[in-house]
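With one protein chain removed, the remaining protein chains of the complex are shown where they sit.
In order of appearance the chains are A and B, and numbering begins at 1 in each one.
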Amino acid sequence: MPRVLRLLRRRLLASIPVLLIVVLGTFLLLNAAGGDAVDAYLSSIGGGSAELAQELRQRYGIEGGAVARFLIYASGLLQADLGWSVALNRPVLTAIAERLPNTLWLMGAATALSFTLGSALGVIAGRRPGGLCDRLLSGVSLALYSVPGFWLGLVLSILFAVRLRWFPVSGVETIASGKEGLARALDIAWHLTLPVTALGVIYLALFLRVMRAGMAEAWRQDWALGARARGLSEWRITLNHVARNALLPVVTMLGYQIAGMVGGSVVIESVFGIPGFGRLAQEAVSARDAPLLMGVILVSALVVIVTNLAVDLLYGVLDPRVEA
Amino acid sequence: MSQFTFGRRQVLGLWAALMASAAMPGIAWAAQGGRLLVASDSEPRSLNPAIVASNGVFFIASKVIEPLAEAAYDGLRPLLATGWEGSEDGLSVTFHLREGVSFHDGKPLTSADVAFSAMKVWRALQNIGREVLANLQDVETPDPLTAVFRFSKPMPLQLIENALPVISAVLPRHVYEVEDIAGVTALVGTGPFTFAEHRPGEYYLLKRNPSYWDAGKPLLDEIIYRVLPDRAAAASSLEAGEVQLACFSAVPLTDLARIAKVPGLEVVTKGYEALTYQLVVEINHRNEHLAKLPVRQAIAHAIDKEFVTRTIFQGYATAATGPVPATATQFYSPDVETYAFDPEAANRLLDEAGYARGADGTRFTLRLLPAPYFTETVQFGDYLRQALAAVGIDARIVANDSAAHQKAVYTDHDFDLAVAPPVFRGDPAISTTILVRSGISAGVGFSNQGGFVDEGLDQIIDEALVTLDPAARVALYNQFQRRVTEELPLINVADWTFTSVAATSLTNIANNPRWAVSGWADTELDG
Partner (left out) sequence: MLRRFLQRPEGVAGLVLLAALVLAALAAPLLFPGDPKAITGAPMIPPFSDAAFPLGTDRLGRDLLAGLFHGARTSLLVGGAAALVAITGGMLVGTAAGFAGGLIDEALMRVVDAFQIVPGFLLALAFVSVTGPTLTAVVIAIALAAWTAPARLARAEVLRLRRAEFVAAARTMGEHPWRIAFRDILPLALPPVLALAAVIVANAVLTESALSFLGLGDPNAVTWGGMIAEGRNQIRSAAYLSVIPGLALVTTVISIYLCADALAEAMSGSRR
């Protein structure tokens, strides 16, 4: 797929100035914070003398000026070096590689669930706007869309993990179980069921609403009316023509929501004890770990860029009028 | 423990494990010694207990790297040192090491390891050792099992003994003798468990040390620390049977009454006596109002300590009388100035000090910075704001996270009142007198950064530091407590120790005053 790769490269090149703004902004923000990495560290171990603090500042390389530190970081970045995490005592890239898969699994599964189920239910609701089915689905989706994600997570956790014990309370897999292959995959799926549901349901409601609106709109178009008049089978029109058109805004919405979903996973990870990206970002902020926070934000921005690219390609497949 | 009991317990444990695995398919213990799953709320940056003497590190690392002696309810229990004695002049302390102890890599423990640890690590790098061992000049090793510590100034043996469990984790010299000692991430010691694995964000795995010097121990096969930073998650995980032990009050106090009724779980309040935390109101004496003693007395009178212990701590704390907690029986003195809860007295003191209430009922405004480390310190901040409002002081809460709080209070002095949870570490000289001693440079956490100066108090502190006779030393610290409560450089509100929630199948727990941070060699899981 050289065309896709070329496109990817063009997009990434175009986003370099944007990413630079992101990195600089993050750095400035954390630089304005009260207390530095050594303050954070010392408060976690119950304090230490002034000399110890001075030694640590030297050791961590944070005693220099802000400009110098940023230049060092930026020049490292040019060589694809994300720097060293003071808080975790290992390279930022390693820390990110440890956590990113968990978040990607969580988000990927939540997206798949909410997108497919949401648009399917949207098709059903949009077939007869104003009908009983539509009102019911719209009402439920509105209520779900209005519930804070962490709240839903708490309720699910208490109900299904603590009371009924159908699912584990926290974690991504059974600890040191020695499971491999399919058994391990099933184990992870079992652990992720509740968090994926909590995260996905909100977006499911969103996609349902967008799909429903798109369906209602598409049904009003002349060609849909015409097809109906020609006596084509209702379901064939729905799926082949109307739904396909209505899917376009849903796909657009998918691109928009990816950034939101990364944010939403922060609280879900906190509720379900998943060592993911959101928790890493929180740790980075509270430890005043600038390279780590910049790494996390940079990588999540890349995830957003790449997903948007994928969405654009998908859009091209769905809508032949658009040249990707 | 006799051979017979051990065998019988093993058999019983095996039976129980079989029963359990039949009753709960999917949960099978690794072997008869069992796998203990513990909730852990943090992942310390460095796990080396010889460099970082903190409870978060000890909680995990004290099972791997042992100190010379461990705290017991009746004094000290020898671990790597079997005995020690101080010289008459207080200038040296001789330690006799245990025979037949080897590190996890098989090399034997010798006095050279102790000398290296003391000089190159405890004294040079460790947050607490740097203070306590500041006068340590040299460690001599006349033979492989004897280490003689030489001090440049007289050093009270009582202080050394009280500090031993905290500062004396012994590292193998052959592993750590490199230029950057703090950079060594391997964790090698003599402890009952070896360090097996760390999955960041998920767990730490410790495994039984089969050649532990105390034959027959440890009784567990594995300890797994599950990383659960979320407090509610710890309680749920206990209930769901995903962990069997949560220490350091990981379960919210308000949830304890309910969780105590859950079958198979018990609430344990013992085992933290030597880890007493103190709820303290820190005062910035640079503030013109707070520099006046009557104002500080008024604040002390405005606080209902009974409400604090009963409501905020749910009864799991005691009202403090002074800077030494009652759990420190060696030093505690009840003969101090006390301040009863009496808002009227507080109002009278403030009126007399010339602070009339304004039109809105307010006399003056202060900034109140509650430390974010514990739910209780934050809640006490909320309470203190209300308590001070009742006597006409408007305390605006300024919330910060750990790093910003550390900087605002201890470096920039950008506060009027702060709520702090300092730890009493067995001896007032270790980390208590520093809270009120003058002349401490800015940037030192958990120290007197409020600008309080009292020469009389400084004299008592300095004299106690070089007083060798234990009784005379205790007498000085009794004076210290009296003086602090009279001058109120800070206000001690409550002393609290933590609680654990444990599965009832877990036995031999909470059997020493620093249990959570001790070696757990005799802890047993009955399936």
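One rule holds in what follows: contacts are C-beta pairs under 8 Å (C-beta built on N, C-alpha and C of every residue); 3 or more make two chains touch, one makes a residue touch a chain.
Because the structure is predicted, anything quoted here is derived from the model rather than measured.
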Touch criterion as defined above, residue of A:L29, A:L93 or A:A176 at the omitted chain: A:L29
Using the definition of touch stated at the top, determine which of A:I158, A:A176, A:L248 or A:L313 touches the missing chain. A:I158
Contact residue for the chain not shown (choose from B:A389, B:I440, B:V453 or B:V474): B:A389
Residue among A:Y60, A:Y145 or A:Y315 touching the omitted chain: A:Y145
In chain B, positions touching the absent partner: 231-232, 235, 252, 254-255, 257-258, 311-312, 370, 372, 375, 378-379, 381-383, 385-386, 389, 396-401, 404
What residue numbers in chain A mark contact with the hidden partner chain? 15, 17-19, 21-22, 25-26, 29-30, 32-34, 142-143, 145-151, 154, 158, 162, 259-264, 266-267, 270, 278, 281-282, 285-286, 293, 296-297, 300-301, 304-305
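Just so it is clear, only the chains that are shown with their structure count from here on.
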Could you please state the distance in Å, as a whole number, between where the Cα atoms of chain A are centred and where those of chain B are centred? 39
The chain B residues in contact with chain A across the complex are 37, 42, 44-46, 52-57, 127, 130-131, 182, 185, 197, 200-203, 205, 222, 224, 226-230, 232-233, 236-237, 239-240, 242, 373, 400-408, 410-411, 423, 431, 441-447
Under the touch definition given earlier, write down the residues of chain A that touch chain B in their complex. 33-37, 39-53, 59, 86-89, 95, 98-99, 102, 154, 157-158, 161-162, 165, 168-172, 175-176, 270-273, 275-276, 279-280, 285-288
